[in-house]
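Working notes, beginning with the structure itself.
A single protein chain has been removed from this complex, and every other one stays in its place.
Labels run A and B following the written order; every chain starts at residue 1.
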Amino acid sequence: MSFKHAIRAMTGLAMAVVGTGATLAYFEESIPMSLNPLFAKTMADHRAQELVFDRLWFNDAITNELRSRVVQKYQIAEAGRAVEVTLKTGVRWHNGQALTSKDLCFTVKAMLDEGTPSPVADHYREFIVGCDTRGPQTAMIRFNRVLPKPRERLGFPILPASEFTSTAISPDLQFSARPIGTGAFNGKRGLRMVTFDAFANTHHTPQIVQMQLQEGGDPLVQTKTLINNNVQGIVVVPPPQRPDLSASDDVSMKSYDLRSWWYVSVNSNRGALKDNRVRQALNMVLNRNELRQYSIGVKPNDKNSPCEFISGPFIPASPYYNVEVPVLPTANLAKADSLLKQAGLEKLGGRWHSGGQPITLRVGMLASLDHEAPDLLSQVANQLGAAGFDRLTSKISADEWDNTVMAGGSDFDLVIGKWSFGLVEEVNELFHSKGRQNMFRFANAEVDQILQEYEDAVTDTEQRDAYHKLHTVLNRELPYLFLWKLDTKSAWRTEVRGNIVAPYYYFTEIDSWSVEG
Amino acid sequence: MAACLLPFIVPAVITGFIWSLPGDPASLICPPNICGGTAALAERWNLDGGPMQFFLGWMADATTLEFGNSWRLHQGLPVLELLKEAIPTTVSLISVATLVIMAGAVMATRGWLPRRLDPVLRFVGLVPALVLALAGAAAIELTFGFGSFSESGKLARLLIGAAVLGVADGAFTGAALGTRTTFETENQSRYVGIAVLRGEQPLANTWPNVAPSVIGQMRARIIHLLSGAVVVEVVLRIDGLGDLLWGGTLRQDFGVVLAAATLFASVSAVLLVIQAVLETLVALHVRKAPSGVRVSG
Partner (left out) sequence: MNRRVPLVVAGACFAALLGAAFVAPEHLGNIRPDLALKGPLDVFPFGTDTRGRSLWDYAAQGASVVAIPAFSAGIIVAIFGIVGGLLRCVGSERVNAMIQWFSEIVGALPRMVVILVVALLLPRDQRSLFPLAWTWAILAAPGAMDEAASVAERLGGSRFVEALRAHGYSASRIFLVHVVGFNLRPVVVRQGAETMMHVVFLEIALSYLALAENQPSFTHADSLKSWADLLKLGYPSLIPSLDYHSGHALLLALGLLGLVAVMSIAIGRSARAR
């Protein structure tokens, strides 16, 4: 009897705690396509899924140390080729069932199942080979090699075995719209809105009763709606709207570190671009100050700039960034001309020619990036035109980007894009000659060797040294013209308190968020 | 007979069209060079045997209202649920818009729209549906805020959408001025002059003759409204068939596109039947002997 009273009291207490919170409504870039973490494609997907699911391990938003809300303890096993994980007891799924090791192994098996068409799972298939349960809360995850820091690579969300009939998970299952997780909120996707209802758990105490997400429409209208207090937040504020929101006393701007950097990828297998001198010249043609000023709105002398130039494939705050490699903020057309002439190009009638033929550069850019950096494509094209190159510009849809450009099948000469890190700051897939995200099949033996050194490295220092070398070589070989690292800005009403914005996943610290008034 | 076969022929034609799109839905979810499982997905979605196999499989399931779940547009949501929401929305949208243009046609025919209003009507007809829809969407979102998808918000979107459809892109203007021109041209016929001399109303005499043309025009205008509904629904974010068709085609969500296209075809078939019925009634009316006429001799 007393046990039942205790249960009732706890439930009531939980409800009371949850019930004293408020509703938080916000605009997203787009409505998430799927709430199933195996099929996350856009950042909106990742952010929404962060509310519904717990990742096995995550980085603390403030200290950046690895933590877990569901793991009680772990132990490296089998000489570094496995890790034994013991889950906490008392953690419940949104359907009321308990989280057990069976769920953890089900998740691993689903990711390994060839019948699960998940690009997310594909990443884990590279090093995870299996999972066995060792008890109701204990599981052993096995790898195909020794991993020095396995927890960093095990940041996947856990799925409930009870909701699936097979480990071959298809994207069109109803789970994608009505997921069951162990996260702070239970999500339901509608046609225009996703609703997240708070779910009190032993490891989550959300102070908000309900969150609602809608796709934002016109940015002007979004801005006015936020200022008028008809919505509490906008996750991604385009640069043209930032001044108005910054000027409002009721709105505070928050930096959102997407761990992303922008680049112009160069097709070094095509025409004149095969010559490194031509690539170097293109690097000197770009006036990054102007590009940044007119597309992001950041002037050269602005303090606390959300947009910092980079000279390699890492963000400046990263330990892998080689600070000795300088950036090129302005153009140097004279030197660019000299390099192009050395490469055998001729300037006739103000246009560069190669082998008697005028050079026309086909420049593409992922279409959705136009919201974050308006007119960047036309500005780059204009700078190339002023330097003497004809150009054809195109925007690229998300599907074409994933299926053609990133698959190495495009016919562009230059592609403007943005690369975002998740948990692990690795670039091997981008630059290795066999890398699956090497969009123009850049191949360089020295780079491959450095990347292998990184793979073989056992200590942090060895990894850092390898990537420092990589930074230097890439700055010389220029498969990419590196542009900048750009912090995105979010805007939240000042009534929203404790809103710590975690890098990349955003809502990792949602338990600390609250709404006053 | 055409009306009965359209709901079968149109999805077949649409299957052919969307099959020709670059890529395929399974590869869009999981590009084969990046991840495995694409073949299994293609098999699950019946994409591995060509368009005919896919179409026949879909048709067989459709007869039992098994449309499956949306693949990409509203991933995981049952297509039937989407249709149940979309059908009444689009029907309401088109119906109200049709009332607007029919009102225009009637007003112009009866002479309730004076000619001096023609320049105003032409100017109004100039405004594209896109502008009015964008302005309408902004007004709704500013008025309702985050509640713009509540019941009242949705109703506001629907009413504004219907007004936009009925007025913009020359819909109202075309219906009013086009119908008036048709009647005016007919009124110049000799038989009308004779009828007027007999003391009869011109409309009573011209209507049976122009009715087939007017009915045909109206059907064409309603079909035009259906096309315009796609733009209005997407811009105003109304959850109708047009929005499903547009989004589904863009994302190669075959199940959603075929189901919505079949319903579109059914609407067209219904209009066809209505047109045939009305034309038959007109023909019967014309065949009736006029009363009060005696043949001397």
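We adopt the following convention: a contact is a pair of C-beta atoms (placed from the backbone, for glycine too) under 8 Å apart; a residue touches a chain by one contact, two chains touch by 3 or more.
On a predicted model such as this, the values are computed, not experimentally measured, just so you know.
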Original post:
Which is it among A:N276, A:S394 or A:S514 that touches the chain not included here?
Top reply: A:S394
Original post:
Of the listed residues B:I14, B:L158 or B:V192, which contacts the missing chain in the full complex?
Top reply: B:I14
**OP:** Can you work out which residue in B:L142, B:A195 or B:I274 touches the chain that's missing from view?
**Re:** B:L142
Original post:
Of B:L117, B:L203, B:I223 or B:L278, which sits in contact with the chain we cannot see?
Top reply: B:I223
Subject >> Those residues of subunit A which, in the complete complex, touch the missing chain >> reply: 218, 220-221, 224, 240, 294, 367-368, 370-371, 374-375, 377-379, 381-382, 385, 392-398
**OP:** Considering the whole complex rather than only what is displayed, give the residues of subunit B touching the chain that is not shown.
**Re:** 2-3, 6, 9-10, 13-14, 17-18, 20-22, 122-123, 125-131, 134-135, 138-139, 142, 169-170, 174, 178, 185, 209, 212-213, 216-217, 220, 223-224, 226-227, 230-231, 234-235, 242, 245-246, 249-250, 257, 260-261, 264-265, 268-269, 272
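Rule of thumb we're sticking to: only the chains that are shown with their structure count from here on.
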Subject >> In the complex, subunit A residues that touch subunit B >> reply: 25, 33-36, 39, 113-119, 121-122, 125, 168, 170-178, 189, 191-193, 212, 214, 217-218, 220-221, 224-225, 228, 230-231, 399, 402-403, 406-408, 436
Original post:
Where on subunit B does subunit A make contact in their complex?
Top reply: 23, 26-31, 33-38, 40-41, 44-45, 68-72, 74-78, 82, 85, 134, 137-138, 141-142, 144-147, 149, 237, 239, 251
